[in-house]
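Note that one protein chain is taken out, while the other chains of the complex remain in position.
Now for chain A:
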Amino acid sequence: MAKAQAAIETLNFESALAELEVIVRDLETGKTSLEESISAYERGVALRNHCEQKLREAQAKIEKITVNADGSVSVKPFAEQE
C-alpha cells in the first residue's frame, strides 16, 4: 500500500482522476476478485484524496516576465494597469 501511495503522489490530476474512474468502473462491474476489489478501493480512496489535494492547490499567482539586459528572464508581480 505504501508503494501505491508513493506512486499516487507523482500522478497529475488527470491521471489520478482517470485511474479513479477505471477503479470505479471495475468495482461497478464487479468483475474483480474480492481481494483485488479491496485493494482497488483503498487505492481509489487514496486517488480521491490526491485529486482533492490537487484541487485545493488552486491559487492564482500572476507574474510578468521581464527580459534582462543579459537576455535572462526574471519575473515580477503582474499589475494590470501598466
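Methods note: contacts are C-beta pairs under 8 Å (C-beta built on N, C-alpha and C of every residue); 3 or more make two chains touch, one makes a residue touch a chain; residues count from 1.
Keep this in mind: contacts and distances are computed from a predicted model.
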Inset, instruction - Given the options "Putative tricarboxylic transport membrane protein", "Exodeoxyribonuclease 7 large subunit", "Aspartate carbamoyltransferase" or "Tripartite-type tricarboxylate transporter, receptor component TctC", say which is the protein name UniProt records for the missing chain. - result: "Exodeoxyribonuclease 7 large subunit"
Legend entry - Positions on chain A contacted by the hidden chain, ascending: 12-14, 17, 20-21, 23-24, 27-28, 30, 32, 34, 37, 41, 44-45, 48, 51-52, 54-55, 58-65, 67, 73-75, 78, 80-82
